[in-house]
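Only a single protein chain was left out; the remaining protein chains are all shown in position.
Here is chain A:
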């Protein structure tokens, strides 16, 4: 078992191998901070390295095949050429050198290694490489040439220009993306950038950008595409009734809205348990409810009622079938309506805390105001003033309105000053 070489040893070996390199290996550079999409050379590779790497990630060499097991032969590395180097480097990787160096499979591939002028772009090399023999190998590898990699020959396809260059401006987009598909940078003629920008730089471009591929896109649902869908579905639809030409008329004639969802999936079964859910929406203003009934209904349904939109939403899913859930929701609505019209005996015990809004009648405020006014009248020796008279007087009405506004709407400057004026009038305070 050959022990894992130490870095200087490796470096030494590399330098030794330079002289005898046949596969065009000039060295191994370590990526400090890598973005595989950056180098244009990389994108033209036959094997795009689309993996974002962090500093400490262990990288399994994916490019030129699995890392070859360490060679037992202890001969000079020069004979092995690139493969030996790759193997050795791979072994270092597997042995887990603590220097944290990343030996990129991309770099292991001879194609990149031969492109020594690109080395500075890959970050500072921990293992310094002499770019001496770079030049002659570079241009050769770019064209569709036969490259020697170990004992096998590989054909490098020449990269064709992307399809976007041949797209007309007025093309039919729905034929480019007829269905939901992943983002294909060569098919989308938009200069999109996405991702976290390099320091002082810009977000990475779309080529080989995994962020763009990962996210869902709606390129297949542009308005013209949807128009086509509607045109195709039209054959299966009936005419909209001409009398229902406005939202208000729809509300008036059909106050209840039923919402159900159908699910389609590519699988062996057409059943989906979520399809049984039925949502019923109705506006309370379209139901015949008086004040007490409306308050009682709102208390009964609790959270299902929205104050702002005056909409009651009942969602049922307790039955296994959609029709059953629909029947149940209609039954619920009926029961709520009838129950809210009834008045139970215990409803007379409704206290101040249960009230939805402030009611001035029979409140502390009314009591205090009346007591105060009676005392004022008594001090002026004006008797025979009844409560009803006091309640009907202008000042008390004013006071009542200001207190109701203060309690129901909260305290604002205008409310408080209105209350102040009304109290001054009530108590006859002059400045």
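Everything that follows uses one rule, which is that a residue touches a chain if its C-beta (ideal position, glycine included) is under 8 Å from a C-beta of that chain, and two chains touch if they have at least 3 such contacts; residues count from 1.
We adopt the following convention: contacts and distances are computed from a predicted model.
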UniProt protein name of the chain not shown, from "Methylosome subunit pICln", "Sorting nexin", "Proteasome subunit alpha type" or "Small ribosomal subunit protein mS29": "Small ribosomal subunit protein mS29"
Listed residues A:221, A:250, A:321 or A:427, member touching the removed chain: A:427
Contact set of chain A toward the excluded chain (per top definition): 363-365, 368-369, 371-372, 375-376, 379-380, 399, 403, 406-407, 411, 413, 416, 419-420, 423-424, 426-431
